[in-house]
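One protein chain omitted, others in place.
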Amino acid sequence: MSLSGSYHYLAVVLLMVTGLYVVMVNTNLIKKVLGLNIFQTSVFVFYISLGRLEGGTAPILADELSRYANPLPHVLILTAIVVGVATTALALSLVVQIHRAHGTMEEDDIDDREGGATIS
Amino acid sequence: MSTWHLINAGLLGFMVAVAIAVAALRNLFAAVMLFAIYSLSAATLFVALDAVDVAFTEAAVGAGISSILMLATLAATDGREKQHRHRRALPLVLCLALAVVLFAGLHDLAPVGDPAAPAHVHVAPRYLSETATEVGVPNVVTAVLASYRGYDTLGEAVVIFTAGLGVTALLGGHFRRRRSGKNGDV
Amino acid sequence: MIPALVDHLPALQVVTPLLCAPLCVLVRPGRAAHAIASFGAIASLAIAARLLAEVLDHGVLSYALGGWAAPWGIEYRIDGLGAFTLVIVTTVAAVVFPLSRASVEAEVEPARRHLFYAALMLSLAGMAGIAVTGDLFNLFVFLEIASLAAYVLVAFGRGGPAKLAALRYLVAGTVGATFVLIGIGLLYAATGSLNMADVSARLPQVQQSTALKSAFAFLVIGIAIKMALFPLHAWLPNAYARAPSVVGAFLAGSSTKVAVYALIRVVFGVFGADYAFARLSVDWVLLPCAAAGVIAGGVVALFQSDVKRMFAWSSVAQVAYMVLGAALASAAGLSAALVHMMNHALMKAAIFLALGGIVYRTGAVSIDALAGIGRRMPLTLAGLVVASLGLVGVPFTAGFVSKWTLLRAALQGDAWLLATVIVAGSLLTLLYTGRIVEAACLRSPPPGSVSTGTAEAPPGVLAALWLLAGASVFLGLDTSLTVGVAERVAGALLESAAGRWR
Partner (left out) sequence: MSALPAIAVGIPLAGALGIALAGRRPNLREGVTFVTGAALVAATAALWPAVAAGERPRLALLSVSPELEIAFEAEPLGLLFATLASVLWLVTSLYSVGYMRALAEHAQTRFYACFAVSLAAATGVAFAANVFTLFACYEILTLATWPLVTHHGDDEARRGGRVYALLLLAASIGLLVPALVWTQAAAGTLDFRPGGVLDGHVSPGAAGLLLALYVFGIAKAALMPLHRWLPAAMVAPTPVSALLHAVAVVKAGVFSIAKVSVYLFGPGLLSEAATGRGLMYLAALSIVVAALVAARQDNLKARLAYSTVSQLSYVTLGAMMANVPATLGAGMHILMHAVAKITLFFCAGAILVASGKTRVSELDGIGRRMPITMAAFTVASLGIVGLPPAGGMWSKWQLALGALEAGEGLLLAALLLGSLLSLGYLAPICVRAFYRTPDPASARTIGEAPWPCTTAIAVCALMVLGLFAAPDLLYRLLEPVAAPAADTMAAEAPT
């Protein structure tokens, strides 16, 4: 495959790994949610790339056009975006409640306190 | 390299840079703002990839609503991430392994835009050729969304309902100050 | 049933609980919502039972949603495997939802009970959707519905720890779901289709493709996260332990089973056993993970002082048993996995209900709080013991049948080491179950507690507990419903996949 094709996928991989790394390493809960969003968005880019057709246009039918991008990935990603934001909303309300209960959004701190609580 | 490729490569490179910056920044407010920029660039990229509906949604939902939700959360909590004792080695190894598996898979696919790719020859052509007669809407994305795969869209609505229900259960009654903003969003 | 309705059963299976959810929210008071949820669950069970009968009699059912034919529209496709899973999930729901109102009222505050029941319904609808759909992306959507509802349900648990457990569950679950989404994307890119049967039929043309291998890896890892397969299980113990007891009972009984279903569906149904095992040797990954999960889950469970966490860890081990069976890739192994899905669902749901009953009376489920409970709650404890003995694998319980079929399958495959692991897992279960029984029967209650007279779990919870424990004993005596059906299902699944790659 030529370079002109593979840079696209390489970028997708980089974005995905960055997002996942943030999710795995960061203990700040908001940062985790941010990482999750970066991760998901990279998948959106991957899908939309699948839909691209050389020389095509957006899949809105018009008499003078005959080559269109594949509409199916677009449809799927519309759904996925909404699923993503729904997840984010739920995650953030959990973060708010966790902050309310523990006074922090750092997983480490909460674990430390919980560990202390079980010992005492 | 055509202009299209230049724009694409530029946008993708920019996104990678922004994503790494989000990962590195300890100021959460700045990280959220950068994330909004990341989403907007994704939306721009979608326009370049001929996915205007998705671009519009990403801009409104990803860059808009998500960022607002995060800012609202930040306002209700702390703004800074603390320094931590991280274990970085294992996640890094896992991420790299994942990157290899994924890139191997992606590399094997037809190049972006290749008309011979299976995705362009199997199911999709029917949507493009028959929508005009079967559904009668010029925007094929809308037609597929509402008709051929309308059931996914119902599922999507259920997802929103579920999340809304969860947010109400978690914050409803407890969160009067911000109530209108929150519940309206989802 | 009205003939016209019968044709639409696949859709009704999902739509019934789906419609009950907003109704629960609208009617508001907890009791009315409870009635609606109970109706939804029982109706779902009736539909699932009917579907299983139809599938066993007439073969695979296909239902085109919106009237669009298969690869273009979304297809519901129900085979024996799907119908069997549906029966498992809806049985747990139909027993747990109607009868455990008292437990919900003890653990969920009044103003949110209608939302709680709605979330239960959404979770049920999501799981039903996963089991009936024949479309990969639709599978993802319903996976997310079920998962989001599950996060919400866990978050109904008390205090900050429950919320943190829910968030960690959410993060792990979302990563898993996104992996599944990547896998689906790669499959779509390789074949151009999202319909499982269509994808499966088109795969042989691209079988050399690396993209296919990558897709397989992402799908399997994603689903493994969702089912808490060791070492991707970290989210499960706290999520189940800190959720309200009813949620523990329902999710432990159903959600991991649906994930196991998804794994079997993808590995055997979409890719086919030949590709997965002969070509990719996925058993070399799955079997060690499962074996490690059986041992690790059991060992960690042994050292828990919170009994809910103990049984949550036990779930990690039990899921590993199912994967172990499936990864043997033989008809015997696959049917052992299916049998254990059903049996474990009943036993684990019963155990969590019993714990719910104990929480109802004592407010806690540490081993210490259980001391002397045998005298105060003899029937509740007896139910707990019967279900736990099933987990150990004592004869005349469903668990024995599970262990028997699993060992049979392992020996047939000459997998001596795995047979040893299966036995060792049983011994670990014996040890931690023994701790509970001993504390409950032979230790005197803590000095400060109310120790006079008996105070059983609420009657409904007790009834549900005994219904499930009784069912697990029944399935230990008559296996035509489990082994009989599972063998047919497994046979059909392997047969349909065989030879496609040659």
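Observations on the model:
First chain written, first letter: the chains are A, B and C, and each begins at residue 1.
The rule is simple: a residue touches a chain if its C-beta (ideal position, glycine included) is under 8 Å from a C-beta of that chain, and two chains touch if they have at least 3 such contacts.
Since we're looking at a predicted model, the values are computed, not measured.
Displayed chains that the missing chain touches over the full complex: C (touch as defined at the top). Interface note: of C:81, C:392 or C:415, the residue touching the hidden chain in the full complex is C:392.
Of the residues in chain C, those that touch the hidden partner chain are 389, 392-396, 401, 403-404, 407-408, 411-412, 419, 423-424, 426-427, 430-431, 434, 438, 441-443, 476-480, 483-484.
We take it that only the chains that are shown with their structure count from here on.
Rounded to whole angstrom units, the spacing between the C-alpha centres of chain A and chain C is 27. Note: centroid distance chain A to chain B, computed from Cα atoms, is 6 Å.
Residues of chain C found to touch two or more other chains are 137, 141, 144, 148, 151-152, 155, 163, 182, 188-189, 194. Of all residues in chain B, those touching 2 or more other chains are 102, 106-107, 109, 117, 119-120, 123-124, 127, 149, 152, 155-156, 159, 162-163, 166, 170, listed in ascending order.
Interface residues of chain B, counted against chain C in their complex, comprise 101-102, 104-110, 117-124, 126-127, 147-152, 155-156, 158-159, 161-163, 165-166, 168-170, 172-173. Interface residues of chain B facing chain A in the complex, by the touch rule stated above, are 1, 5, 8-9, 12-13, 15-16, 19-20, 22-23, 28, 31-32, 35, 38-39, 42, 45-46, 49-54, 57-58, 61-62, 65-66, 69-70, 72-74, 76-78, 81-82, 84-88, 91-92, 94-96, 98-99, 102-103, 106-107, 109, 111-115, 117, 119-120, 123-124, 127-128, 131-132, 138-141, 143-145, 149, 152-153, 155-156, 159-160, 162-164, 166-167, 170-171, 174-175, 182, 185-186. Chain A makes touch with chain B in their complex at residues 1-2, 4-22, 24-28, 30-31, 33-35, 37-38, 41, 44-46, 48-62, 68-79, 81-90, 92-97, 99-100, 104-106, 108-109.
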